[in-house]
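Provided herewith is a single structure, encoded as structure tokens, for subsequent inquiry.
With one protein chain held back, the other chains of the complex are shown just where they sit.
Up next is chain A:
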Amino acid sequence: MSLLRVEKLDLRYGDSQVLWAIDLAVEEGRISALVGANGAGKTTLMRAIAGLVRPSAGRISFGGEDLARVPAETRVRRGIALVPEGRRLFAGLSVRENLMLGAHVRTDRSAVADDLSKIFALFPELEKLSGQIAGTMSGGQQQMCAVGRALMARPRLLLIDEMSLGLAPVVVDRIAMALKSVNAEDGITMLLVEQDVELALEIASHATVMDTGRVVLDGPSTALIDDPKIREAYMGLAA
């Protein structure tokens, strides 16, 4: 069954329409990817799912329930966590405080403590830097902290926006591996937005391709990797 379902979604910023009749389904337990060029509307769609922008038409449902009237902070309680584009750590707070903010909606203290040690096991540098002010860390460390922060909510669905942006390939690989292991062990469903199509198709089992506000292709990653149109348009490889 689909954990997240987006149907016929339109979204406008003022007079200009940026999303057109988007259909998207994210299956429970899987990693799905949303790929496409700059300006395709991927981040906007993520923001709509997180509840930060309001669609002008269409429907988003999560676990079978309509999210239309559910504000962003309540969606977190329902189990949707976002790793925002550009990481957006709370720069003035320490690493530990940032991580604990991820668990803001939770009241199960001992489980929160367990999850914190899990995150520290996943990214040991965060434990070493836990007292440090988040804004002073390197980009890679900040991205790890942002991923950890979202995982601290113990989400059912993890939205990850442009995880690879501006990071060294080794760091991207480490975070990608961490995401895969979390998905395999805890069964957390993930939807990642990526400009790096090759990376996205490698991590995700299923991908949706967007172009200028519309869904243009959708299918299993293995099929898309071999699709000559994809190879040419997004991976810079000759068919």
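We adopt the following convention: a residue touches a chain if its C-beta (ideal position, glycine included) is under 8 Å from a C-beta of that chain, and two chains touch if they have at least 3 such contacts; residues count from 1.
Note that contacts and distances are computed from a predicted model.
J.: For the complex's missing chain, which UniProt name, "Deoxyribose-phosphate aldolase", "Ion-translocating oxidoreductase complex subunit C", "Branched-chain amino acid ABC transporter permease" or "Nitrite reductase (NADH) large subunit"?
T.: So, among "Deoxyribose-phosphate aldolase", "Ion-translocating oxidoreductase complex subunit C", "Branched-chain amino acid ABC transporter permease" or "Nitrite reductase (NADH) large subunit", the name matching the hidden chain's UniProt entry is "Branched-chain amino acid ABC transporter permease".
J.: Sort through A:35, A:67, A:82 or A:116 and give me the one touching the missing partner chain.
T.: The one listed residue touching the chain not shown is A:82.
J.: Considering the complete complex, identify which of A:133, A:165 or A:178 is in touch with the unshown chain.
T.: In the complete complex, the chain left out is touched by residue A:133.
J.: Among A:93, A:165, A:178 or A:217, which residue is in touch with the absent chain?
T.: The missing chain is touched by A:93.
J.: Residues of chain A in contact with the chain that isn't shown?
T.: So the residues of chain A touching the unseen chain are 50-52, 71-74, 76-77, 81-82, 84, 88, 90-93, 97, 100-102, 104-105, 125, 129, 131-133, 136-141, 144, 149, 153, 168, 171.
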